[in-house]
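As you look at this complex, bear in mind that one protein chain is not there, while each of the others sits in place.
Here is chain A:
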Amino acid sequence: MSNLRILVPIKRVLDYAIKPRIAASGKAIDLTGQKMSLNPFDELSIEASVRLREAHGARISDILAFSAGPTKSQDALRTAMAMGADRGLLVDTNNELEPLAVAKILKKVVEKENINLVILGKQSIDDDAGQTGQMLAGLLGWGQATQAAEIELKDDVVKVVKEVDGGTETVQGKLPMVVTTDLRLNEPRYASLPNIMKAKKKKLDKETLESYGEGLQGRLEILEIAEPPPRQGGGKVEDVSGLVGKLKELGAI
């Protein structure tokens, strides 16, 4: 029964409650001065890994929180460590990395750190791609279980209940594995003040993008980012008859 060395990749993103503003260039979202947070799905991944430790104790020998992004991403890593990750690793870069590039970086981290379980969010709420976990599993040739609603570890077998269209599906595989988390998986804990203080003493390594080699440049060019066509409310009706009448008028019933 092998010990678990868990990698939890996280991303710092525009806070979920904030409406994105398009930058003057028309090719990006303006993030200056905006509230940034840990991607909500990544909070679930950290919580899942900490719960595995709570259930399996010393078998979980390492929980490594990882991020690739601007220097400020270390705030997100500190949050992860305050929630229970053992240490952090930041690839410090201002480059916008596409999922394929992130997956390639993660592959190297997995190999170097002897990771045997990677838990990622199913998507980041900024680019909504939903690709990184599956790409990493493909690059590593590992089993994958996406959109996890339940994760159960027994010996070296990981059993995952997945959210699929129309219900759930259960799959299981042997370690090593890649799991991506869905919202129903758990309710992430709040980091307590003592844990936030302790997290400041945990180890946070920094590396540069260059140390991860070639082939990480973007493959897609953003030509334009635009506002979606605005939708105008059509006003209110007085009562249920008014509602039925308006729906008929609009041809909806």
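The rule is short, and it goes like this: contacts are C-beta pairs under 8 Å (C-beta built on N, C-alpha and C of every residue); 3 or more make two chains touch, one makes a residue touch a chain; residues count from 1.
In the analysis below, contacts and distances are computed from a predicted model.
**Student:** Can you tell which of "Probable electron transfer flavoprotein subunit alpha", "Ribonuclease H2 subunit B", "DNA polymerase epsilon subunit 4" or "Trafficking protein particle complex subunit" UniProt lists for the chain that's not drawn?
**Tutor:** "Probable electron transfer flavoprotein subunit alpha"
**Student:** Considering the complete complex, identify which of A:8, A:105, A:149 or A:191 is in touch with the unshown chain.
**Tutor:** That would be A:149, which touches the missing chain.
**Student:** Provide the residue numbers of chain A that touch the chain removed from this figure.
**Tutor:** Chain A touches the chain not shown through residues 14, 16-17, 19-20, 22, 29, 98-100, 103, 125-139, 142-147, 149, 159, 162-174, 177, 182-184, 218-228, 231, 233-237, 239-244, 246-247, 250-253.
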